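Okay, handing you the structure first.
Moving on to subunit A:
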Amino acid sequence: MIFRLLLALCILLVVLELVVHRHSTFPWEGWLGFYAVWGFISLFGVVIIGKQLRRFIKRREDYYDE
Partner candidate 1 sequence: MSSLPPGLILILGGLVLPVLPRSVQAKGALVLPVLGLLQLLFLSEGMSVDVEIAGYSLLPVRVDKLSLVFGYIFYIAAFLAALYALHVRDTTQHVAAMMYVGSAIGAVFAGDLITLFVYWEITALTSVFLIWANRSERAYRAGLRYLVIQIGSGVLLLSGILFYFHESGSLLFTQLIGPGESLVTAGPGVWLIFLAFGIKCAFPLLHNWLQDAYPQATITGAVFLSAFTTKLAVYALARGFPGTEALIGIGVVMTLFPIFFAVIENDLRKVLCYSLNNQLGFMVVGIGIGTELALNGAIAHAFVHILYKALLFMSMGAVLYRTGTIRASELGGLYRSMPWTAAFCIVGAMSISAFPLFSGFVAKSLTMSAVIEGYYVLTFIGLLVASAGVMEHSGIKIPYFAFFGRDSGIRCREAPIHMCLAMGIAAVLCIGIGCFPDLLYALLPYPVDYEPYADFGHSLTQFQLLLFAALAFAVLLRMGLYPPEQNAINLDTDWFYRRLAPNVIHSITNNLANVTDRLTATTRLAGRTLMRSVIRHYGPEGTLARTWPTGSMVLWIAVLLAASLVLYFV
Partner candidate 2 sequence: MTLAQLPALQVILPLIAAPLCLLLRSGRLAWLLSILVSATALIIAVLLLRLVLENGTVIYTYGGWAAPWGIEYRVDIANAFVLAIVTSISTVVLLFSRVGASWEIKSSEQSLFYTAYLLCLTGLLGMTVTGDAFNLFVFLEISSLSSYVLIAMGPDRRGLTAAYQYLIMGTIGATFILIAVGLLYMVTGTLNMADLANLLPALEQSRTVRVAFAFLTVGIGLKLAMFPLHLWLPNAYAYAPHVVSAFLAATATKVAVYVLVRFIYDVFGSSFAFDSMPLQSILVVLGAAAVLSGSTVAIFQHNIKRMLGYSSVAQIGYMILGISLASVSGLTATLVHLLNHALMKGGLFLALACMAFQLGGTRLVDLAGAGRRMPWTSAAFVVGGLSLIGVPLTAGFVSKWLLVVAVLEAGWWPVLIVIAVGSLLAVAYIWRVIEMIYFRSATNPDEHSEETHWSLLAPVWLLIVANVYFGLHTQWSVGVAQRAAQMLFGGPG
Partner candidate 3 sequence: MEVLALYNYWVVIFLMMTGFYVVIASGNLVKKIIGINLFQASVFILYISMGKVSGGAAPILRETIQTYSNPLPHVLILTAIVVGVATTALGLALVVRIKEAYGTAEEDDIHRQDESL
């Protein structure tokens, strides 16, 4: 339920972008939904990379106590 709500909110935000005037400096900033896509990709990427990181650096909790 919450997921649906979130999804709806997100769609609403993108739609809103069509009616609101937006000031942009960088050209790609002005693309429709740029921030939305970038935010989605960023978090997705961060989590996936972080997950891979675990392979190298995960240790048992008493690692340093030995």
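Candidates were picked such that all candidates are chains of the complex that A comes from, given by their letters.
The rule we apply is simple: a contact is a pair of C-beta atoms (placed from the backbone, for glycine too) under 8 Å apart; a residue touches a chain by one contact, two chains touch by 3 or more; residues count from 1.
Just so we're clear, the structure is a prediction, and the values are computed from it rather than from any experiment.
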Among 1, 2 or 3, touch partner of subunit A in the complex: 1
Interface residues, subunit A side, partner candidate 1 - complex: 2-3, 6-7, 9-10, 13-14, 16-17, 20-23, 25-26, 33-51, 53-54, 56-61, 63-65
